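Here is chain A:
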Amino acid sequence: MGFKLDSKIPEGPIQEKWEKHKFKCKLVNPANKRKFNVIVVGTGLAGGSAAASLAELGYNVKSFCIHDSPRRAHSIAAQGGINAAKNYPNDGDSVWRLFYDTVKGGDYRAREANVYRLAQVSNNIIDQCVAQGVPFARDYGGYLANRSFGGAQVSRTFYAKGQTGQQLLLGAYSSMMRQVNKGKIQLYTRREMLDLVLVNGKARGIIVRDVITGDIERHTADAVILATGGYGNVYYLSTNAMLSNATAAWKAYKKGAGFANPCFTQIHPTCIPVHGDHQSKLTLMSESLRNDGRVWVPKDKGDKRHPNDIPEEERDYYLERIYPSFGNLVPRDVASRQAKFRTDEDRGVGKTGLAVYLDFSEAIKRDGKEAIEARYGNLFEMYERITDESPYKQPMRIYPAVHYTMGGLWVDYNLMSTIPGLHVLGEANFSDHGANRLGASALMQGLADGYFVIPYTLGDYFNNHDLEPVDTNHEEFDKAEKEVKERIDKLLSIQGTRTVDDFHRSLGKIMWDNVGMSRNEARLKEAITEIQKLRAEFWKDVKIPGKAEGINDELEKAVKVADFLELGELMARDALERVESCGGHFREESQTPENEALRDDENFAHSAVWEFKGEKEAPVRHREELKFENVPLTQRSYK
Partner candidate 1 sequence: MPSHNYFTYSIGKKQITAVTGLGLVGFTATHLAGNLLILVGADAFNAYGHALVSNPLIYLAEAILLGMFVLHIAMAATLTAQNIAARGRRYYIKNRSGRGETIASMTMPYTGTILLVFIILHLINFKYGAHYETTVDGVVMRDLFRLVVEYFANPLYVAWYVFSMIALGLHTGHGLQSSLQTWGLNHPKYTPKVKMVSVAYGVLVALGYSGLAIYCYFLN
Partner candidate 2 sequence: MSAKEEMLTLNLKIWRQEDRNDKGRFVDYKMEGVSTDSSFLEMIDMLNDELVKEGKDPVSFDHDCREGICGSCAMMVNGQAHGPNALTTTCQLHMRSFTDGDTIVIEPWRSRAFPVLKDLKTDRSAFDKIIAAGGYISVNTGNAQDANNLPVSKENADLAMDAASCIGCGACVAACPNASAMLFTSAKISQLAQFPQGQVEAAERASNMVREMDELGFGNCTNHAECEAACPKGIDLRNIAHMNREFLKAKVKGK
C-alpha cells in the first residue's frame, strides 16, 4: 500500500509555527475529555510526563511499564543535565542558539520545525520541574546553577548533582502518582507490550504480557502512545538498562508504522571499558567529565607504561590538538570516532588496548581536589568501585559505548506515526536529534514531548477522527492475542542448545564490528547475511527452560532478542543505503582528507523511513526530504 509521509509542518516563520499550530489544534472540552481513554506505554521521562499531563487534563490514562515501579525507567540513569535556553548566565544563549546548536549538532538531519519547538519549550520544562520540587543545583544566592556541555559554547545545562535524569524522572513519576491517587491513571506494572492492535487502520489497543503471572492481556483505548525508549541493546553491550528493548516499537513497525533512520546510533565517548567475557552491560560516565578532564593517549604506539610515568611531552592530547576551539568538548560522535582512530593506531591503553585516558590531574592542581570532588565525586566513586582505580590518583580509562539511538519510529509534527492514533514520544521516536544527539538534550526532548507537545496534539487527533467504540472482544484483538501466544509457544517448543544471551552476544558482536562506529559497504552487506543466518539459527536452536505461565525470565529475554534479530538487519540496511557520513553514522567511503565525516547533502538531506512489507519481503525505503531554511547547511567544524 505504501504510506504517505506528511510531516504536517505548519506554515509561517519558524518562530511562529508552534504558537499558530497550538491555536489551530482543536480543543476537547473538559467534560468530553473524560470520555477518551489513552494508553501510554513506558514511564520514563516522555511516558511519565505524558501520562501525568494527559490525566491532569482529564483523559483516562492507562500507563504500562515493564518494571515493578514506574520510577525505574531508564531515564533515571541520565547523569549530566538538561538543556534550556534560559540564558540565566547572560552568556549569549537564546532559543535561536539552542535551536541552531541542536540542528548543527545533529549534523543537519533533523526537522527544523521540531527542533525549534523543542528549544522554545525547553524553558517551560525547567519551570515545571522546579515547581515539582526537582532539586536542581543552586548557587549561594539561591538561584539555579548552570554548566557547559559538549557541542555548545554557552552554559545552558541545568543539573541535579550527577543524577539529573533520576530527579527529573522522579518529578514526572510523582506527578503521575498524584493522578494514580486521583484515579485518573490506572497503573499496570511489570507488563511487556507484545503487540499493537489496529481497528479500521487506527491504533486502538495493545496486547501485553503480565510478566509475573504470564497472562496475556488485552487493553483498548482511543489512542496509543509509545514512549518505550531506544534500541541500543541490539548491540548486547550498551549503556542501556538490561530491560531496555525495542519490542513495542518493532511490533508497531510491523503493523505499519514507519521506522526512521534506524542506523543513527550514538556511541558515547566516556564509558568504562569492557573488562571481560561475562560483562553484562557498560557503564557510562557523564560527559560533563570532559569539562575538566583532558583526553589523551601516549604518543608512541604500544606504550605500556603506567600513565603517571608517561611524561607530559610524550602524551598526545589529541582532541585539543585537532580541535583547538572546542577541545575536549567536541560533540559525542567526534570524540568517540577519534578514540576509535587512536586505538586503531595501536595507541590505546589498558590491558585490552581498547581505551583512552581522561585525565583530571591538571584540574585537580588548578581547582583543588575538593572542587573536583564536589563536581564529580559520585562519578569518581562509581568508577573506582567498578575498576578498583582512583581517578584522583591516575587518569580514568574510557572507551566509547552504544548509548542512545537517534533513529526510531517516524512521527509527524504532532508526534503521530504513520498509523493514525499511534503517537511516539521520547527516544522511541526519531524526531529531534538528527544524526547525533547533543549532551543534555535527551532529557529535554523526552519532557518536551510529554509535558508540552502531546497534550495539545492529542486533542486535535481526537477531534479530527471518528472513533467508533471498540471492546476487547473485537476480532482484531483475538487475532493479535493468538499470534502473540503462538510466538511464545513456538519459542518454548524449540528447546535447542544455545541460550538467549548467547545469541544476543553473537548479534551484538556482528553489530558492533560492522554497524558500529565506522561502517563500510562490504561489512554492512556481510552483517545483513550474518544476522539472517543467526536469526534462522535462533528459531531452530534457542533453549528456553520453563513454561509460559508465571515468571520466566529467559522467555522474557527471548521475546526481546527475537525482535532485535530483525531490527539489527534493518539497521544494517539503512546504514548501507545511506552512502554518506553524518553524525553518528560514519561511512568510510565518505570522509574528508582529515578523516572527518563528509555529508552528502545533495543525495541524503532526508530522513529514511522504512516500511515493513512482510516477513518474506524486503522493507521499502521512503524519504522525508529535509528543508533547511533557517540554519544554513555547512560542514560541521569544531576546529
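Candidate selection criterion: all candidates are chains of the complex that A comes from, given by their letters.
Keep this in mind: a residue touches a chain if its C-beta (ideal position, glycine included) is under 8 Å from a C-beta of that chain, and two chains touch if they have at least 3 such contacts; residues count from 1.
A quick note: this is a predicted structure, and the numbers were derived from the prediction, not measured.
One candidate among 1 or 2 touches chain A in this complex; it is 2, while the rest do not.
Of all residues in chain A, those touching candidate 2 in their complex are 49, 52-53, 56, 67-72, 74, 76-77, 86, 88, 124, 126-144, 160-161, 163, 166-167, 170, 173-175, 177-178, 180-181, 187, 189, 212, 241-243, 273-276, 278-281, 283-284, 350-352, 381-382, 385-389, 451-452, 455, 499-501, 543-546, 550-551, 553-554.
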